[in-house]
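Here the complex is missing one protein chain, while the rest keep their positions.
Letters A and B mark the chains in the order given here, with residues in each chain numbered from 1 onward.
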């Protein structure tokens, strides 16, 4: 990894006249740009006809970048195939959820099972690696682009059946897993199995399936199938570039791909940070923090990259607001604060035409460097150059963890009953926000993670319980830890079949209760829950709990289950297990989460300032860097630790008032603890 | 028919380990269950490969049920075909409205015209009948499951053309019926006729067609075609089980199938009672009452069965609330009150996996009998066992009737103009609710019904007028009866062509008026109608009426037709004919309906308590059983008739105050009238 924060972005000069290349590099110097991602959409350039390769333009691009001292991130172009490929190999195009074979168009459109596409993509990746693999300026390989989507073609059907054979071994086991006696679905030959889509098991779209089992497996299969394409290209690259790290730009909280299944195969994680529009800057910041955490959690706490962000506007949304002044800098530093060692833009110069011509760029259509956007980009570049490198490689030890599980995400959102309005991300982000506003150092980890280092583990909507998870959670609690889970957890096994026991299945004994009924109501129905003397709104799902030995902390205030438990806590060994039997509003979740954290003295600094984010990185030499970021209005807070703000060289004394204007950023090198 | 109320439900032990069968029967005894429906989804079990039959599991199930003294309802499994059938015979799968051939998946998915499917389904039905047809425990046959949907495949196209030849005889007559000179559609060969769907006559979905005639006929055809499948299986059963009654579980107010066309072919009617979510418990109760009435009306007042209801929650809705305490009992008794001789659940034990795993059941995943749901099920079972049988076979003589007509339903909802917001069920349920809240004994009958026994006949949205209906209605009025109809009635003939006369066509002379214009407005536009001195809201459709000799009872209060008639009544012979020229709100419809009923002294008991339902059954020995059901909050009412509440053995004196808590049920054996 390079010895300073990576800064730059996607650079596609093949889309521009060569005359502007000089202007490009002059601007990059002004902006402190040191990294360029090249070749992402260059297939048609590199291989204008099958087996006819032409590297002349890419040679020139790489040579120039190298000459300018840039670090080069070299992409394989498999994210967008050229027209000749689709025309010659129609099977390279996908069949969509509606069963329609597509023809050439768009991008991210290749069938992941197409042998023709695979062969062509791997061959080109190998060629690229052979040509550029030993160039020391190439600091990383970037395979494909934003992997995603799915295909339901016959070739995928074949691959799916093969994948199922591998998973289940026998049809008997598969029939059991999918509970096929229900509705007479017993499969007697593998060939009877059809990819689940609008023409087979689905109605009303991808979340409505007659058989959750087959659809769940198709999601797992498709995630694996896309990974297989990535791995095939990676293998081709490895032949010629054995040491250069390989990644692909992920999309954060992206439902269709289980990034936890991909993580072992990435040399480092990277993602594209385009947070969904939200009028609350704090919710947006929390969501980005969650995603940064998810990315950092993929590789056991290793630093990651922000591979893309826009310097100003997106284009693909219905409404595309510009980033307000200061936001670019705030978010860029937030990335670093959470473990990013590179922060890159899409893209360095604005597209001339097609669907991204209004997407923001470091340089606009006129190539100006006197715009607000360019000035802000250059300001961040200057700060990164001056102080950013100090934190490089720094890590963020955490005693609290949030569990994220794609299987539960998939299972709960495709479930018929109890309530389609329950969305995994809504609940996950509500619990995460509470943890984040408490400014607790937090890991975001899969359910397979080692929990032995944590004191508090929060697992919202842990619908599916797999493997030895219940045992590991119980061990956490026994040794003094706290576990928090919610309604709709502990419902199904790895096959999405209900546990044939009381709800919540394997967590029942730990939680000291059983759930007898699950009521559901429309979104406007509120049941007030009284918890620690305050009332909070509960919505959507209301489980009727019969406590065994769990302590009742919160109760419903309405309906026929008024007065019965809504929040409980059981004592097991030296620890506790919380159950929140409904979906609480923000204040309710705050009450639960802060109580659990406080018990372990884990409330972080400035936890009373809900818009002020505080997080830290600790470098190899033990230096702690504290990042203070204000996502809200101006505010004065007490300085939480003594140290020096590297951005201003200002010394900070603990407890003294610190004025935080909107979008304020401090990077505090903490004084060594005495 | 068995000599006590049937109680039990769908029982699919083939989906469960045999170990729980003992638990099942122990629980059934606790709950008073005497009836099990078996085999509904057993095709894959019964015929695991083509022509290879295996009845071993079903034998065991039936033997055990027989041994336990259960009545067995034996289903043919044609509601869900096995995978091998779809794979071998792709034509067995449907082509959907979008023109897409489906592959294997879901259920209720077989093409009703597929010879391959038909042959297989009939063969299996015959085998089942041969094997179990003489078992006296088998009290009824249940063919298929919830027939519905439609297919637009080429084989259906052929069958449709054949059906059309049968209906019209010649293309000339067909061209006339469909008015094909409009838009140059004159068909010159039968083969030119395409099934009407998104690829031919439709846009914006099934209700938007360029030619109402072809679409209407396709609906009629498809209803007939599904019936043909039912009849073929019935014939196969009849060969071996000539006397056991045959039914299928209908879906009540289900638009795609004209149950009136099916009725003559059912030995008894049965339906699945899953009322749509409605925040008003009273509207829900009224809707169930309407549907019970419709079912009772299918077979001329014969008792029917509730073949399915959920003991707690559904799973297929977006939001699935649990039934509140007491509601299961209230609704079960309501079913009996309206003529049900059996009340069954779907299902007796909860599914382990797939899309109904969260659907409620008598026994939950853990198999508990100490849950609220099980207790309520057992309470109903005990009551049925103790007092329910008294009412078995009882009938409900009525002097008022509500006309329901699938043709009008179809025609008015696929009409271009005047207003797509007019929905048949909205208007039907509004008029029915008014009748129901008046607690008048009511028949719900087709337009072909003999009207000679009625004094009041209400026919909302009778858009299409067929056969001698106008004559029969006129005769009703002439002999002193009252006829009430509404806007948009009397518009089209059996071919859905406009009557080439003044509106409302054949009713014009009877009603003593003509409709000159039909205004339509958005749903938020209200025109106040003054009727009997009170003002009511009218919406959606406002007909401008020119009265001939009709008496004007209500007038519009706004717009350019302010002051003109909105409600009229004509005197003909000894009776009256009402016309409501707009869509009135509840209070307006109440005013009309109660005035009409009062004229015949037909206002029922407790008609002032809008949430209290009172209905009766009279058994063969002349005993009258009055059911009093409280669907609203607690209320005290005067006892309407002297008798004895069989549920409490409490004697009741007429006129004394009766406290009705929420969900109260009384089954009053009335004292013989003196």
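Everything below uses one rule, namely that a residue touches a chain if its C-beta (ideal position, glycine included) is under 8 Å from a C-beta of that chain, and two chains touch if they have at least 3 such contacts.
In this text the structure is predicted, and so the values were computed from the model without any measurement.
J.: Among the options B:144, B:213, B:311 or B:394, which residue touches the chain absent from this view?
T.: From the options B:144, B:213, B:311 or B:394, the contact with the absent chain belongs to B:213.
J.: Out of B:135, B:179, B:530 or B:623, point to the residue that touches the absent chain in the complete complex.
T.: Considering all chains, including the one not shown, the answer is B:179.
J.: From the listed residues A:15, A:255, A:501 or A:623, report the one that touches the chain absent from this view.
T.: Of the listed residues, the one touching the omitted chain is A:15.
J.: For chain A, which residues touch the unseen chain?
T.: 12, 14-15, 41-45, 48-49, 77, 80-84, 86-87, 100-107, 312-322, 324-325, 350-359, 365-368, 371-373
J.: I need the residue numbers on chain B that touch the omitted chain, in ascending order.
T.: Where chain B meets the chain not shown: residues 98-99, 178-189, 191-194, 196, 198-203, 209-213, 415-421, 492, 495-503, 516-522, 544, 560.
Here, only the chains that are shown with their structure count from here on.
J.: In angstrom, rounded to a whole number, how far apart do the mean CA points of chain A and chain B lie?
T.: Each chain reduced to its C-alpha mean, chain A and chain B end up 49 Å apart.
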